[in-house]
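What follows is a structure written as C-alpha cells; I'll ask about it next.
Note that one protein chain of the assembly has been removed; the remaining protein chains are unaltered in position.
Our next item is chain A:
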Amino acid sequence: MLFGHVRNCATLQLGEVEVSTIMSSKKGKGKNDEILEQEDILQALVITDSFNRKFAPLSIEKPRVLLPLVNTPLIDYTLEFLISSGVQEIFVFCCAHAEQIKNHINSSKWNQSSSPCTVTVIVSDTCTSMGDAIREMESKKGVLRSHFILVNGDVVSNMQLKAVVESHKKRCQEDKSTVMTLIHKRAKPGHRTRNKEEEFLIVTEKLGRVLNFQKIKGKKKLKLPVNLFQEHSAMTVRHDLIDTHICVCSPRVIELFVDNFDYKSKEDFIRGILINEEIEGNKLFLNVIENEYAARVSSLPLYDSISKDVINRWAFPVVPENMAVNGEGYSLRRHNQYLAKDVTLGRDCILEEDVVVGSDTWIGDGTVISHSVIGKGCRIGKNVRLENAYLWENVTVEDDCSVSFSILCDSVSVASGSTIENGCLLSFGVKVGPAVSIPPGTLITRIYQSQVSQLSDDFAEPETPTSPVNDEAPFDHSVVGKEGEGHVWVQSRSSEDDEDEEEDLTQQLLGLNISQESFNEDDEEESEEDSDEGSDLSPCPSPPPDDTALFYSEVQESIQRTVEENVKVDNLILEINSSKHAYNISIKELNQLVMKAVLELPHNNGLLQPTPLLQAMRKLVKKLSPMFQNYFKNAESQLDCLTVIEQHCTTNSSTYSILPNLVMLLYEEDIIAEDVILHWFKSPCRLDDETKRNHEKVLKLVTPFVTWLQEADEESDEED
C-alpha cells in the first residue's frame, strides 16, 4: 500500500452523528455549528467529466478519467491524491460514461472494506458543464456540509491538502466573505507542464487575495483596471503559475453557482466573483505550491508531459511502482526503466531511458525504445523503433515498425513495416498496415464519425453502439492500409458550442509542441484555419433560412434599440443570447449575423455616403465594443467578422470605400487582433473566381493598413 491508512472505525459512527445534527439544525443553530466543527470530515467533490472534447476520439469509447496514464487510470491518481491528503468522503460526479466509471470505482480498492474513506458515485445525465454539476449538488442537500475540495477527475498530484484547507478555514473564520482558495503551482513560462491554451495572468494582493484574473488567449496586451492601483498599494502580478484545477471551496460556492445559473466553468465563477466583488464582497484567495506536484491532464500534450513527470519521479510518491493497479509492481532500473513481471525482452533489444513496460509484454530482438510507456500484454516485434510512444494494453506492433509521439489504445495492431508519425492517435481496436505510413496528426477510430453527435468530450450518446462494428461505412484503406481497420477522424470545431465556451476547442496534438518549444501562434492559427475549410465559411446564404432571418431581424432591432435608447450593452448581449437560443442559431452564425447587422444599421434610412458612414460606424463600434468583445473572442470568430465585412463590401460601395478605416477602427478598439488581420490578409481565397477577384480587390485596399500594422508591431511598443 502506498499510503498506509488504518481504517478508522469511527467513520461510520460519525456518519450517523451527522445525520442527527442535520436534523437538529432547525432547533439550535449555535449548537449545530459547534458539532459540525468538532467533526471536521474533509470532503471532496470529483468532477469526472471534462465537458470538452480534447481527447476525442478516444473519449467516445472511454471517459477521459479512465484513460491510462503510465498504465494506471487517471482517476486512480486523483483518488489516491485525495485520500493521501486525508480526505474522508469523496463524491465522484459522473455524466458521460457513468456506468464505466461506476464499475471501475466499485471494483477498485477504495470500495473494499480496508479503504480509509468512502467513495460515492453520483450520476447525472443532464449536466453539460461543471456549473451544472455543482448546481446539481445543491439538490442533494446535506451531502456537502462544510468546506470541501473541488477537483477534476484527471488531476495528478502529490500535494498535502491539510495545510491549505486549514488556512482556508481560518480565513473563512476571520472573513466570512472568503469563498474559495485556488491552488496553483509555480512553473515558469516554457515549462512543459504548462497548458499552452490556459495561459493566464493573476494579480494578487499581499495575503494572496485574488484581485484580477485574465486569460491571455493570444492577446498581446492585457489591461489592468486603474482602480486596482488606487485601492491597493502593493500587489503581485503572476504569470508563472499553472492552474492545478484543485480548489478549496466554502459551502457558499454551491449557493453562488445556483444563484448565477450562467456560470458554466470555474473560470466563469472566478470572473463573476471578481466583477461582483464590490457588490457581493466575496473574496478569492490563491495558494501557490512550490515544491509539491500537481497538474491536470487537460490536453494531449499534457498527457505526454505529465506521463514523463510521473516516470521521472517528479511527483514522488506518485510514481509508477506505487500506482500500479492491483499491486502489479514494477522493478525500477537505471535510467528510469520500469519493468513489470513476466516481461520478455529480446536479444539486442535496447531500452534507452524513461521506459515503462507492463506485465506479460514481449519485446522482439533489435528493438529500440525510448521515452515510452507500454501497457500489459503487448507484443512488439523485431527492429521496432518506439520513441515517445504510448502503447496501452494488448497492443501489437509487428516487425520493422516505427512509432513516435503517438498514442495507441487498447488492442491496436500495427502490421509490419508501418510508420506512425508524430501526433497520431489510434483509438481502440484500430488496425493499420502492413507497410503504411500514417501522416502526422492523424486520428483513427473504428467508429464512423457521423455516428457520433458533436457533443462534449466525455459525452457518450446512448445510441452509439459500443461495439464499433458497422458494415455500411467501409474502412479508409488508403490510410490504414490493406488489412487495416479504421476510419480517419476529422477534427471538427464543433460550432454549436455555447457562446460562453471559452476554451479554444481545437485539439492540440501530441508531440507537436514538444518537438519545438512553443509552437508559435501562426501555426496555431493555421491549423484552426484548416479545420475551418469546408465548414460554413462559404458566403452568407443570401436569403437565410427562416429562423436565421428572424434571428437576424431581432438582432438588428436589439442593436438599433441599444444605440437609440442608449441601453446598456450588457442587456443587448443578453437579448442576443436569448434570441440565439430561441432560434437555435450556432455561435458561428450568430457572429456573422451580428456583424452583418452592425454593418447594415447605418444604412437603415437609405444608403449613406462614405464620410458620414465612417462617423456613424465609429460611434457604433465604440458603443458596442463590449458586445464585440463578448462575441469575437477567439481568432476564428474574428476572422469570421472580417469575412463578413469583406462580403459586405461587395454589395455596398460605401462600406467598400471605408474598409481600411473600418478595419483599423476594429483594430484600435481591440476587437480584432492584429494577428487575425495579418492572417486574413495572407489567406488565399479558395472560392470561385468572382469572389476571388473581390477578395483581391479588398485586400489591395487594406494593403497600406496592413503594411503599417506590420511595421507598427514593433513601433507600438515605443509609443504607449
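Everything that follows uses one rule, which is that a contact is a pair of C-beta atoms (placed from the backbone, for glycine too) under 8 Å apart; a residue touches a chain by one contact, two chains touch by 3 or more; residues count from 1.
Throughout what follows, contacts and distances are computed from a predicted model.
The unshown chain of the complex is recorded in UniProt as "Translation initiation factor eIF2B subunit gamma", chosen from "Translation initiation factor eIF2B subunit gamma", "Exostosin GT47 domain-containing protein", "DNA-directed RNA polymerase II 19 kDa polypeptide" or "Ribosomal RNA-processing protein 42".
Screening A:237, A:601 or A:699 against the full complex identifies A:237 as the residue touching the chain left out. Looking at A:140, A:188 or A:581, the residue that reaches the missing chain in the full complex is A:188. Although one chain is not drawn, the whole complex shows that of A:109, A:145 or A:219 it is A:219 that touches it. Not every partner is drawn; the one left out touches chain A at residues 188-190, 201, 203, 216, 219-226, 229-230, 232-240, 517-518, 520, 711, 714-715, 717-718, 720.
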